[in-house]
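Every protein chain of the complex appears in place save one, which is left out.
Now for chain A:
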Amino acid sequence: MEIFNHNANVNFLGMRRISVGIAVLLMLASLALIFTKGLNYGLDFTGGVSVEAAYQQPVDIGQVRQALAEHGMENAVVQSLGGTREVSIRMQPTAEMKDEKGLVNLDRVADVVTKALKAARPDVTLKSRSSVSSQVGEELRSDGTIAALFVIIGIGLYLGIRFEWRFAAAAIVTEFHDVLVTLGVIALVRREFDLTVLASVLAVIGYSINDKVVVFDRIRELFRLARKAEPEEILNRSINNTLSRTIITSLFTGITMAALYFIGGPVVHGFAITMLIGIVVGTLSSIFIASPLLLWFGVSKQDLMPKTKNDPELARRP
């Protein structure tokens, strides 16, 4: 079975002004979103207390919010945990939740929240509770940044050695685009940004670099084989030759992430949805953005030939 016409030769490079233009717009929009709306940081980052509650009968989020507000917890963030019976509640601890020393006491948290929820609906039970100090979040943010830098530098070095600096530069710029746009979408849909989402964003980098390297590999191969190497044509052929693989792999990975999203339960929702967004963004950027960048950076046949020793005898031959 084949979905793609293997003789197709779409002129992807021909639309590079449009495609890169859209990419730049998307990045600007993402930046604007992240700075204006901000990421909806989860408990891992903001610190505070969180409980998960389960109802026997379906419950309305507004109802839960109101029940909490009536008991002095106006700022609680209430979210559905997929389905209509389970909710997660997140807030900064109130005075009642702390012990004599001013430290959060989880038993008190449970008491206070249960009392508020039971007043409105008696069929509620708490499934889990947790508390995180804001200090943890600070460290996470710096750890996450260091990890991302580590990835970018590591991948840049590897591509610089195995390919050439232009490939490394194109890959890094495209990666930057992928991460930014993925974060932008997360900010747009107000998806909670917690630890699993951070892990997922870093995994998106790994996934999408995979995609780019496959195209780059073909570009190198075609450059070496071709006698007359017109860069634009070579790049176009490389994208077209690998197009079927790019899309099939994305579909396969997408299928598993969809399974995780629909079946894996609320704990991995954020992870799966971020990965799905990342797969779409990464696939599109592999096709539309990485190669135009490479062209602009001035990739050429000479740069990619296997390095032979400087032999004057060889150089003199026709």
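As a working rule, contacts are C-beta pairs under 8 Å (C-beta built on N, C-alpha and C of every residue); 3 or more make two chains touch, one makes a residue touch a chain; residues count from 1.
To be clear about the criterion, contacts and distances are computed from a predicted model.
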Exercise. Of the options "Peptide ABC transporter substrate-binding protein", "Protein translocase subunit SecD", "Putative benzoyl-CoA reductase, bzd-type, N subunit" or "Cell division topological specificity factor", which is the UniProt protein name for the chain that has been left out of view?
Worked result: "Protein translocase subunit SecD"
For this session: Write down which of A:F150, A:W165 or A:W296 is the residue touching the left-out chain.
Result: A:F150
Problem set entry | Interface with the unshown chain - residue positions in chain A | 1-3, 6, 44, 52, 103, 105-107, 126-133, 135-136, 139-140, 143-144, 146-148, 150-151, 154-155, 158-159, 162, 195-196, 198-199, 202-203, 205-207, 209-210, 213-214, 216-218, 221, 241-242, 244-245, 248-249, 251-257, 259-260, 263-265, 267-268, 271-272, 275
